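Notes follow the structure.
Note that one protein chain of the assembly has been removed; the remaining protein chains are unaltered in position.
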Amino acid sequence: MEHILTLLIVIPLVGLLPLVVFGRDPRAAKQVAIITTFVELVASLVMLTLFRTGEAGFQLHESLSWLPSLGVRYELGVDGISVLLVPMTTLLTFISVLYSSGGAIKERVTEFMAAFLVLEVGMVGLFLALDLFLFYVFFELMLIPMYLIIGVWGGPRRVYATLKFVLFTLAGSLLMLVGIIAVYLASGEPGSRTLSLPELIAGRARFSADFQFWVFLAFALAFAIKMPMVPFHTWLPDAHVEAPTAGSIVLAGVLLKAGGYGFLRFALPLFPFGTQAWLPLLILLSVVAILYGAIVSTVQKDLKKLVAYSSVAHMGFVTLGIFVLNAQGGAGAVLQMLNHGIVTGALFLFVGIQYEKTHRRLIADLGGLANRWPLYTTFFGVFTLASLGLPGLNGFVGEFLVLVGAFKFSPPTGPGGLFWGPLAAIGVILAAVYLLWMFQRVMYGTLREAYRALPDLSRLEVACGLPLLILTVVLGVAPQPFIAMIQPSVDRAIALATDPLFTVTVLAR
Amino acid sequence: MTHVPLGAFIAVSAMLFFIGCAGVLMRRNAVVILMCVELMLNAANLALVAFSRRLPAADERGSVFVTFVFVIAAAEVAVGLAIVLAAYRNRPSVDVDEARAMRG
Amino acid sequence: MNLVDLVWLIPAFPLAAFLVNGIFGRRWLGKATGPIASAAVAASAVLALGVFSQVAGGHAQTVVPLYEWIGVADFRVDVAALVDPLSATMLVVVTVVSLLVHVYSIGYMAHDHGLHRFFTWLPLFVFAMLVLVLADNYLLMFVGWEGVGLCSYLLIGFWFERPEPQGAAKKAFVMNRIGDWGFMIGMITTFLLFGTLNFTEVFERVGIAQQGVLTLICLAFFLGATGKSAQLPLYSWLPDAMEGPSPVSALIHAATMVTAGVYLVARSTPLFAAAGPALQVVGAVGALTAIFAATIALVQFDIKRVMAYSTVSQLGYMFLALGVGAPIAAMFHLFTHAFFKALLFLGSGSVIHGIDDVQDMRRMGGLRSKMPITYWTMVIAGGALAAIPPLAGFWSKDEILATAFLNGHTLLWLVGLVTGALTAFYVTRAIWLTFHGEPRDRHLFDHAHESPRIMTIPLLVLAVGSVLAGFVGVPPESGFIHRFLGPVTEAAGRATEQAPAVTSIIALAALSVVASVVGILIGLSMYARHHPDPAAVARAAGPYYRVLVNKYYVDELYDRRFVGLANAFAGASWAFDIHIIDGIVNRLGSLFGILGSGLRRAQTGLVGNYALSIVAGLLAVMIAYGGYAAGVFGR
Amino acid sequence: MFDLIEPIVFVLLSVALVGAGAAVVLLRRITSGALLMAFTFLCIAGMFVLLGAETIAAFQVLIYVGAITVLILYGVMFTPQSPRSYPLFFQRQTPLAAVFVALIAVPVVFIALSFRDGGPPASGGGDLVPLATSLFGPFAFPFEVASVLLLAAMIGAIALVKREDPLDDEFGEERL
Partner (left out) sequence: MNDLVAVLPEVTVTLTACVVIVADALQPRGRSRDWLSLLVVFGLVAAIFTGPFTPTAGRYFSGFVVVDTFTAFFRVLFLVLAILAALVAPGYLARRRVPAGEYYATICFSTLGAMTIVLATDLITLFVGLELMTIPIYILAGLQRHDRYSNEAALKYFLLGAFSSALLLYGFAWLYGISGTTEMAGIAAAIAKAGLANPASMVALALVTVGLGFKAAVVPFHQWTPDAYDGAPTPATAFMSVGPKAAAFAAILRVMVGGLDPLGVDWGNVFALLAAVTMTAGNVIALAQSNTKRMLAYSSIAHTGYILAAVAAHRAGGSAVAAVLFYVFAYGIMNLGAFACLLFVDSEGTRGPTLDELNGFARRAPGAALAFAVFLISLTGIPPTIGFIAKVFVIQPVLDSGMVWLAVVIALNAVLAAFYYLRVVVHMYMYETDAKMPPLVSPRLLSLSLGATALATIALGVLPNSLYSWALQAATPLLAR
């Protein structure tokens, strides 16, 4: 049990073997993938039970020497920031695989499942890695499978979309790699250098002010592209529109979280001064993302594009919450990541289901579905409402906490919370506008003849949606237990980022 | 008796070297280019021997080097001519400007 | 046993009904959904009355906690109920009216294929409304607040296959959201100021804040109230909301939800009282809305729209009351209004139901004989609305006007008085056009029929209510309701009022009665004896008339101008996204392509050129070395 | 006046050397170019003698003037060119090339003059003994490698020109 984290990383790899062996038969491949991801899900829940709520530090810590000549360690651990994201990841992966095995993926099933298992390794490892280098490896490991998933099983413009996705991500991450190596070199005298996060935090006083300034920029660029923050977001709509349903689910549900997670886990604690230096810009971009994403969403004609742009807005709340640097904002940001993963993942799932049936994604081609698909309408409606932040559903809690944090935000210079807060709050109104409008145009009105024969949700589809539905309600009605898990670690991260003494000492040098 | 200074030898070798160099850049005939390369090698030889004979710490290394250059030059010419011939068989021309099927 | 501790059962029943009907309704329950929902609401109504009686029996104000909802650092919000006279009153109003509407709906919706949906969402609404009422902090209240908004959205759009309901529903939700923006800002600033969102704690600490900030907070909250309670400038969704089924209009858009705004402000009386200017804004907006809506109501022909505008105007009264520092009067009017306005809606619903779903009064007429019960009950309700003593409306409205006058807001009082006259006129007009005179549509008339008992009984009950409800406020200033709510709203500064002289009160009452009577008489003379003939008046009025018929062109302004502008802006930003932001990226990509094919040309395939580039390179390298050696490029 | 012999010889040799080299580059008739090249090699050999490296001079005559020149003459013979106008012997880039070469050559030649002379050869007399001793002593390894190089070149050259399969026959017997 003390190696549960390693187990989490190994399970999908183990699943690859039978996949290769029985690869010839697609049905076998599906079963293997489903079983593997399910075991992984269970394992992650076990991990959740082993987690001790209320502790700020890293738990279930594992550390092995991996690349001593570069001070790189195979170091894993979870804390409040990551402990909930991992089960979310495994759940979404499981659902994606489950749904895809229902016939959404018709050709090259084995390759698809293999890609998904590799992807899962990357995603889970990302949230567990405590060594910068290891983190980077997992960060990049997610790239190729997703590249193939979009490019091979995607829509008509898939090649353009997938290359765009990869190049954007690489452009950011490679600069981050330079940053990571710079951190390694600055981490100490030759021989005593390291990339392990705990040690780096301990010795972060070595990082001079403008070192932090530049390296933070390198990190921030990578994360901002991954989030994505305006103006680095244009890869997202294309990628989502072209990606197969399962791809969209994990892309929106998990990959986007890598950015916010990276900020909170690495950028803030390591570079307090860099954070302070770039804070105003990042706050501005966050609020812009919130409003801009919402405004652009209102005029989208393609269902997936609309949800994609709404993601931009929602991620804006995450970054806003992170960079206001206070308890409410931080906790809200993490919750928002969790909720966005569940809700948007679900939205993409159901858009996909709808697309499988009608083969239409243009909102104009749809309408009146509520007549024939009461069940579908219910699911889709609930997730829409959650996405627009209806109190009582999970979307609200995160956004509201972020708003509280935003109002509290009081920088030494420049506009403060009472300026940003209300602006960000407008995003909530706009969300209602574009999401409800979308919902009406798709669900209300008169049904087209062509769709009369289409069946409502199948058992499989309900099975995919139900867990997410339950989580949506639970997290909305009783979020406190989860907050209790998140809180201490978030506070620690923020304390590290705002430690006034530290900033002084750095500036002194 | 008066000696020709080392610098003079080197200067001459340099002249010869760059003459050969110019030849490589100017002529079209593969064989002539080969000749020019040989001129350059000889210029190098001249320099080497001059150094080896006239340097304060004179030793025979220069001469040894030159001997090896002889061997290498021979090998080079042999192979070079073989290549030119092989090409000439497929397309009877030794004009290097006509050998541009691959470009870009 | 202590019912107050069971207060959570009150919302629990409707919630249960919602879940049962929602999950099993479509497949198995079908028509059974109606009785189930009604039963649930009945149960909570009984319980609510029990709680009310206990509170009335002097049970101290209590907080019934359920669990901790959100707790981050100093930001802590519990799910807890605050039971005090104010919430108790609302409990009764909400549950009782809801019960009646539920029962009525069983008949009214009997033939609708979406029956189960209707009886899924109606209890959900009741649940949300009860949460709103019971909440002991702003955030929880906000949950109910949004919940009722959602339900109203769903129920307005109940007949979602037709385009109008969709538009109306969306309009309602979005306008509410605009209000909610204010609510949120108010809420969060409140938290920043007082470090809590809990009502009682906030009110205790009211002293620490200076007036300016408080005023801002209150205005923010009031923005929320205007959205919910359809006040200027966010009123225009309510008339459109009439696209929903009549019972919905009665319950949500007359009796309960729309009064949430009033409730919010009444709840926050201590805040508003401490923030002077805010109250004046509230009063002004209220008065303005009152007369504004009343004038529009004068010329409408859709019976439900008349009622809708009258609702807007009556809500205006309530805010006027709040504005002049008479929250009790406001609550009192809220209480009575719930009965007679619900009755008016259900009545018009019954009419519409009786003449297969026609709403245009110009096609009605002479229905009195066909549907007597509906007629008489509506006459009573109309009287109450027109504030004819001793009907309910008279007492509450008269108290509002009296307080306004006595507190020195003469202008507001005058507006209220005129509005009273107008109200009397348009209600007379509505009733006359509907029930008296010659049937204007023979065919409809022949098929007209009285509604079944299940619908008429609720009408009767409400009629009784409309007659008697007023007496909780008798004698003025010291009736039961005043004694009951007094403690809640002491902060409202009633102390400023010297105990008013009875004579003055009677005088004012007399004046307002006169106003109403005048209104009625004009109405009768115009529509009963065509003297002057309405058409002639309309012609005479000319442009003014047209302005009224077109509701001051506000809808045009909102729906065309604003929406159009917004869409244009959004489109522009998307174009920006595609052509500028994404364009730059793609340009960059193609740039490298061009660069590449350009450099390709350097690869001429000519050995000579290659050799030359080597020599050129040699020269460059020599220069570079020389440069570094001479330190030209630095080291 | 005898002590002026060496400079005089040097000057003559240099002039001949440079002149012949330039001729190789500029002359149109390839055969005569080859012969001039051989002449250049001879001059170099003369230089070697002047420098007191008789053995190297001997090698120079044997290998260059002998072997290599012959090889090249063969090469010239095997690859006859159709007659063409003089400019076509030169590449289009000739002027540009001249400029570049000049740009490098001029400074380099001047730099070359800066090498300081170490006086007369320390060990007077022939260079045969030291050469031989070092070649078969310390430089044994490169010596072996060089022999392998010759082997490799031989094999390669044969592989490139030998005719075994019919494909080669489409090119005229008469040429070789």
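A few notes on this one:
Note that the chains take the letters A, B, C and D in the order they are written out, and that residue 1 is the start of every chain.
Criterion: contacts are C-beta pairs under 8 Å (C-beta built on N, C-alpha and C of every residue); 3 or more make two chains touch, one makes a residue touch a chain.
Computed from a predicted structure; not experimentally measured.
Looking at the complex as a whole, the chain kept out of the display touches A, B, C, D. Checked against the hidden chain, the listed residues D:Pro80, D:Pro95 or D:Pro138 yield one contact partner: D:Pro138. The chain that is not drawn here is touched, among residues A:Tyr184, A:Phe350 or A:Phe383, by A:Tyr184. Of the options A:Val137, A:Leu423 or A:Leu460, the residue whose C-beta touches the omitted chain is A:Val137. Seen across the whole complex, the unshown chain contacts chain A at 66-70, 133, 136-137, 140-141, 143-144, 147-148, 151-152, 158-159, 162-163, 166-167, 170-171, 174-175, 177-178, 181-182, 184-185.
As for the chain not pictured, it touches chain C at residues 589, 592-593, 595-597, 599-600, 602-603, 605, 607, 609-611, 613-614, 616-618, 620-622, 624-626, 628-629, 633, 635.
Of the residues in chain D, those that touch the hidden partner chain are 107-108, 111-112, 114-115, 137-142, 145-146, 148-149, 151-153, 155-157, 159-160, 164-165, 167-168.
Criterion: only the chains that are shown with their structure count from here on.
Separating the centre of chain B from that of chain D, both taken as means of CA atoms, is a distance of 6 Å. Once the centre of each chain is set as its mean CA position, chain A and chain B turn out to be 65 Å apart. Chain B has residues 21, 25-26, 28, 97 in contact with two or more other chains.
Along chain D, residues 91-93, 97, 100-101, 104 each make contact with two or more other chains.
Remark: chain B residues 21, 24-26, 28, 33, 96-97, 99-104 touch chain C in the complex.
If you check the complex, the residues on chain C that touch chain A are 26, 67-75, 139, 142-143, 146-147, 150, 153, 157, 160-161, 163, 166, 169-170, 173-174, 177-178, 180-181, 184-185, 188-189, 191-192, 566-567, 569-571, 573-574, 577, 581-582, 585. Within the complex, the chain C residues that touch chain B are 600-601, 603-608, 611-612, 615.
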